[in-house]
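Just below is one structure, and these are the notes that go with it.
Note that one protein chain of the assembly has been removed; the remaining protein chains are unaltered in position.
The block that comes next holds chain A.
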Amino acid sequence: MIRLDALDPRRWPLAVRVPLIVAVLVAGVALATGQAVLSRLARDQERHLSELASAFLDGLATAVQPAAARADIWEAFDALDRARARYGALRPMLFAVLLPDGTVLASAEPRSIPSGTRLAAALAAQADAAAAAGRPVLDADAATAVLARDLAEGDVPVGRIVAQADIGPLLAERRAVVRTLVLANGAFALVFAAAGVLLVRHLLAPADLVRRRLTEAARSGRPVPVDETVGIGPEHAALLAAWNQAAAASAEREAMAARLAKEERHAQVGRLAAAMAHEVNNPLGGLITAVDTLSDHGDDPEVRAEALGLLRRGLGDIRNVVRAGLATWRGAASTVALAAQDFDDLRLLVRHEVARRGLTLDWRNELSGEVAVDRTLARQVALNLLLNAATASPPHGTLRFRASELHGGGAVVEVTDAGPGLPPAVEALLHARDGPPPEDGGLGLWTAVRLVRSLGGRIVRLPSDTGTRLVAELPAAPAPMEAVHAL
């Protein structure tokens, strides 16, 4: 369905509007000049006809006036009959000599206008007008011109010559001129419009190029320079040069930002490493002490339990610190493709946690072959989701894992727990574009979300009857698989 506003000429492209304007202007000029030509042609034809008629009437009057004065039928007819052959250019259809009383003395066509009769009223009226005006009276509908000349001997009228000429050829000539003008001007308008299309497209090519680059830049966020040689004239050259300068400045700013970001990340890594070293070092003393205690007094169940609890907590702290570090920084992405075995390893890794919590693991790994997904990141995503699910599930609950291939390439990881569901703050992590890691839980999900986004995928929560059902879509990377900086 055509939108109505698309019919508004103001919304039409310049490449259409300008040629149309050119065509309309050409047609307007052609119409004006055509009118002038036709008007001049009509005047010339009428002047020519009038001159021809005057010469015709002069010659005929000389020949028939004595006959009219004597009312000599034969002499009048003879003069008319001879004149018909001599004035072919006038194309007389009929002509007659009238007596002063209006009756026909003789006509060149006696069978249609016999002597002694009167002319038809319409023809007689036209003859009266022509005689009074001294020039032909034209009847365009009938394609005739009526001529008339009064004959007199001194002040005494002796008759009148009346002729009816065929002006069909004159009118046909006008129609032919009109046809020629219409065809020629139409052709000119089309030619100029076509030339206008090409010219305008040629003139607008640089501007159109900049427009396309702007559209692309708006989509990609990265302006691409253009070839300045396509510019026409100083205006377009300046436009293209300005665009290229803007693109260069943007690229320079982007490079600078990337460099600053890299430096900042390195600085953060340094601080994180220092903090991790500090955090790991903190419990180390206690842990070593606990190990010593176990070594010396391991037989005492109370002491042993206390030392083991200390060890568990200290190692837990270290594990948390390491997890935070992993979530903060990742090294160069693996270029190894993901295989089913990679997920099956995770089953072993989580087996202890699952057993410790008394959970049942429903494991379905449907990956059949390799998919072009970073295996390290994919394993980390799946492991985070599994550990989160294990943590969220109540004892004796069922933890479900399913891996399959993503339609269009990639992998899908689906983890379902038996927990009470995601808290709103944690679920918001699924939709937050950026942000710091949560301070009160949800670090694993935050990490998984960022890892999945780095792969170009997403994590969504689907409805479930038993708890939280999270699905991570890990699309395949374009081949060859690019290195990915996770964070």
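Operating definition for what follows: contacts are C-beta pairs under 8 Å (C-beta built on N, C-alpha and C of every residue); 3 or more make two chains touch, one makes a residue touch a chain; residues count from 1.
Definition applied: contacts and distances are computed from a predicted model.
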Hidden subunit of the complex - UniProt protein name among "Flagellin N-terminal domain-containing protein", "AAA family ATPase", "Spore coat protein CotJB" or "PhnD/SsuA/transferrin family substrate-binding protein": "PhnD/SsuA/transferrin family substrate-binding protein"
Touching the absent chain when the full complex is considered, from A:D78, A:D166, A:E306 or A:E370: A:D78
Among A:G59, A:P110 or A:G456, residue touching the chain not depicted: A:P110
Residues of chain A in contact with the chain not shown: 72-74, 77-78, 81, 106, 109-111, 114-116
